[in-house]
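One structure, pasted below without further comment.
Rather than the whole complex, this shows some of its chains in their spots.
Every chain is named by a letter (A and B) in the order it is written, and numbering of its residues begins at 1.
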Amino acid sequence: MTEPRGRRDSLISIARQQQNLASLDSSIVDRLPSYSAALFEAKTQKRLTFEAIAEHLGRSEVAVAALFYGQAQASPEEVVQLTQLLGLSHESPVASQMMGFPDRGRAGPMPPVEPLIYRLYEIVQNYGYAYKAVLNEKFGDGIMSAICFNSKVEKEVDENGAPWVVITLKGKWLPFTRF
Amino acid sequence: MTEPRGRRDSLISIARQQQNLASLDSSIVDRLPSYSAALFEAKTQKRLTFEAIAEHLGRSEVAVAALFYGQAQASPEEVVQLTQLLGLSHESPVASQMMGFPDRGRAGPMPPVEPLIYRLYEIVQNYGYAYKAVLNEKFGDGIMSAICFNSKVEKEVDENGAPWVVITLKGKWLPFTRF
């Protein structure tokens, strides 16, 4: 069952390359539009990170990942750019499926069971009323839009060298209309 | 049923002062620790915003609001500062109740029904997997901590004068331990 060390090392190094890329768990495929699987597969094939794709499209990483999960819409220009980048044929059904209006919100169960996503949910659970109170005092009676909205993710490293995630949520303030 | 204009105006102006202050809906009181109602009442009495209280305590507005909703713990120093600021007696049960370890997460129902809080939940619902994919590619296999965590709320005004909310979520990255 042993193998020559060289062979082994090269296998490991191939594996390592793949490991830095987000892919799609097969058990989630049915909850997503059919083009999701195709996009992720091509992304893995091309060894592209979301950062690279986002730069290519001139959009935010979060938006591009959302697009892969069927939670955002690509413009016609982006569909062309993306299929080219990923090496997908323009006649492939992927391109035309991406033209549809996204049917959002079904990617994962709520409450989330994935630990990373659950932490975001927990922030809403614990601090939801605190955000509401602070926003009401600052802006009046209304909401922060999740539609007229953008978001970004950044990495910071503290003085001890420990990495921190910084997620920025930016949404237009919409006051309740008086009627 | 009419009243002299002066009297009316002064009533309106009193009302207006109160309106900028977050208070506690009576129907939520049972879900919160008993000191919440007392803190909010005193805050209304003293006409204090969370911004003012936060500045006084040297903490973030979000944390202070969370503290009022029983979702964060005050240090002994802060309890003393806060009761003084709000004009509550040091012997009042409020002070000693605030000493307890918070029993978090029960302030509101999930999924949230309050429109403002729902929008935050919807962001998690729509972009949860996108955040996960981007964070995994940037940091590896792990989560953003919601414990070793801080948050702030800012107001921005765009070129058309429209206000935008900027919520920053900052949490330490915790990689899954290999065992």
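By our rule, a residue touches a chain if its C-beta (ideal position, glycine included) is under 8 Å from a C-beta of that chain, and two chains touch if they have at least 3 such contacts.
Everything quoted here is computed from the prediction, not taken from an experiment.
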Quiz item: With 2 identical chains placed here, what is the total number of copies in the full complex of this structure file?
Solution: 10
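Convention: only the chains that are shown with their structure count from here on.
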Exercise. Please work out the Cα centroid separation of chain A and chain B, and write it as a whole number of Å.
Key: 28
Quiz item: In the complex formed with chain B, which residues of chain A make contact?
Solution: 20-22, 28, 49-51, 61-63, 65-66, 68-69, 71, 104-105, 107-108, 110-112, 114-117, 119-139, 142-146, 149, 151, 153, 155-156, 162-173
